[in-house]
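Only a single protein chain was left out; the remaining protein chains are all shown in position.
Chains here go by letter, A and B, matching the order in which they are written, and residues are numbered from 1 within each.
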Amino acid sequence: MNNRYLIEANNLKKTFDTKDGGILKNIKKSRLKVYAVDEVTFKLEPREIIGLIGESGCGKTTTAKILLKLLNVDEGELFYKGENITHFKNRELSEYRKKTQIVFQDPYEFLNPRMNILNIVTEPLLINKQLNSENVKIDKAVEVLESVGLNPAKSFLYRFTHELSGGQRQRVAIARALILRPDLIVADEPTSMLDVSVRAGILNLLLGLKDQYNLSMVFITHDLATAGYMCDRIAVMYKGRIVEIGPKKEIIYNPRHPYTKALVEVAFDLKNFLENKDSFIKDGEVDSYEQNDYCSFEKRCVMMDANCKHDGHHKMQQVGENHFVACCKCEH
Amino acid sequence: MALLEVRNLTTYYETKIGYNEALQGLSFDLEAGGILGLIGESGCGKSTAGFSMMNMIEYPGKIMDGEVILDGKDLIKMDRNELRKVLWKDIAMIPQSAMNALNPAYKVGKQILEAIKLHFPEMSQEEAVAKVEHLLNLVGIDAKWYHGYPHKLSGGMKQRIIIAMALSCDPKVIISDEATTGLDVLIEAQILALLKKIALDRGLGLIIISHDLNMVTAICNRIGIMYAGMLVELTTTENVLRNPKHPYTRALFSSQIDSKDFDKKVTSVDGVVPKLVNPEDKCRFYDRCNRKFEMCERKCPSLISISDNHRVACYLEGDNHE
Partner (left out) sequence: MKKFNDNLKLFFSNKLGLIGTVILVGFILVAIFAPQIAPYDPYQRIGVPFGKPSMQNWLGTNDVGQDILSEVIYGTRISLLMGLLSAGVALIIGTIVGLTSGFFGGRIDTVLMRAVDISLVIPMLPLMILLAAFLGPSFWNIVIVIGILSWASPARVIRSQVLTIKNKGYIEAVKATGGKSSYIITKHILPPTLSIIISQLILMSSRAILMESSLSFLGLGDPTQKSWGIILYYAQSRSAFLSDAWIWWILPPGLLITLLVISFAYIGNSLEQIVNPRLRR
């Protein structure tokens, strides 16, 4: 495999059992298998930010957890700097985990409320046995807290998370992710719980840290505007599959998949969408468990016709430079 | 005459160390068919505003002052019995966590039916059922769901049911308190489109309480920006977009991402919202404002008209200099 890429995800698949259904169904053990992630393939270059965008339950968080090896895949392979890490265990795994970190959506949930900031931030060092003395611990904590803009860092060390504002908490969470000097940070909707006026600060901080520490990022969001601001490339996911992937300007100014088109319209011209919503998406709700073996967007697509119902899911096809779409209506 | 007049509405919360002045002097008019957005960040008092307008504030909260005049009647002066007749029938609310507002043990249609029967006891069973079916149809839910249970519905569908319930007694004003927060963007947009259409078709007054600038500017024709319990700017959507006056409004827009130019840096507002328990009498945005001067520290500015349909609470605008 090529060493040029930091991460290569190759045809990742992950299924979950659903427990939906009546009592009888449970007795019969006829549980439905649902693809949480299906045929997900992408590559991530060093210092690149890729955005995973889609609605809740579309598999973006599952994909992230697979990248962090918090979940094992059923099928497919994962490469880190050209090395196959799909089946890493124990020692190799903990080496890999030092290089990848996550920032969660809700920093309040993510930080142990019983620990002070000093212990929260330095915990990754403790786990990886890199703490020799109390002085080293404080120095490292101060250094990393300053780099996330918590000044003066010393005044934060012995405080608890409930004493901080939402933005400060998220900064602590980022500091904790940074302290092991990772190559890859997965940011799972890091600003969706924050107020607009604070959000900008966190986004700019992440962009600054990317340059300062040569980070790559997987940025998960449901907001296309944020993705446009943060990412180099955007992958749009729907029901566990990537339906469109490409450079952000291609995705936002030249969307090809009907789902992406609707997302772009909602994010950038909501007024037009509200007036002409029927030309973008079919009204009504869709059961997210329902899956078929052709196009997954079928139920909500305004371009759907009989041709779409051929066997097999739509294959990715190239429609521009680095721009791929899984829709049979999108020829060159 | 306006459909709904809110005058100097003031709500405080009792705390151990004094009153938390969560809502201070909220005033606005709402015309029939008008869609007003109340926008602000967490802790700005926008939800308190919603509940105060319905006179539904409970201890430790207390409405200290103000009038909410709907059809010439003041909701704040009503006792519980009078209020019960007005709420839902004249003014209805779609609450924040609408998903949990449905009783899981009853069929969806039954729950709407209950609401109708409570307010129209003279209506016959057939009429009422027909009305429920009509409402379900209106919010884009198949009539077969009349006999469905809430846990079978997705979040967006539950939200639609709640809208149907809010509409069930033909209210004149609907308050939507972050009603679509937490839904997926496409579902949210579809529901907003539905709300807007219903409001315009029926000539309702709609108040949208939200933190989402993009959403509010797209759906509302007038917007009130709230900060720390006070309305700091109240004007038409055009004015907010083209000609924002209050420094906080401007700050909000500079923290928004520009869809035309992703390289343009967004800026955040430094500092935190001031404590609202026994606040000092200075502009509440003083600590975070980049255009403050000595005047701002002496007295909190009040909302004054600077032109037709444009009211701002800032000493930099109009002749607010005492």
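We take it that contacts are C-beta pairs under 8 Å (C-beta built on N, C-alpha and C of every residue); 3 or more make two chains touch, one makes a residue touch a chain.
If you're wondering where the values come from, they're calculated on a predicted model, not measured in any experiment.
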Omitted chain's touching partners, listed by label: A
Of A:76, A:124 or A:190, the one touching the omitted chain in the full complex: A:124
Selected from A:6, A:111 or A:164 as touching the chain missing from the view: A:111
Identified contact with the non-displayed chain, of A:85, A:102, A:157 or A:187: A:102
Where the unshown chain meets subunit A, residue by residue: 68, 70, 93-94, 97-98, 100-102, 104, 106, 109-112, 114, 123-124, 127-128, 176, 180
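Everything that follows uses one rule, which is that only the chains that are shown with their structure count from here on.
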Centre-to-centre distance between subunit B and subunit A (centres being mean Cα positions), rounded to whole Å: 32
Complex contact set, residues of subunit A against subunit B: 55-56, 165-167, 195-204, 222-226, 228-229, 248, 252, 262-263, 266-268, 270-271, 273-275, 277, 281, 283-288
Residues of subunit B touching subunit A in the complex: 41-42, 140, 153-154, 156-157, 184-190, 192-193, 196, 211, 213-215, 217-219, 251-252, 254-257, 259, 262, 265-270, 272
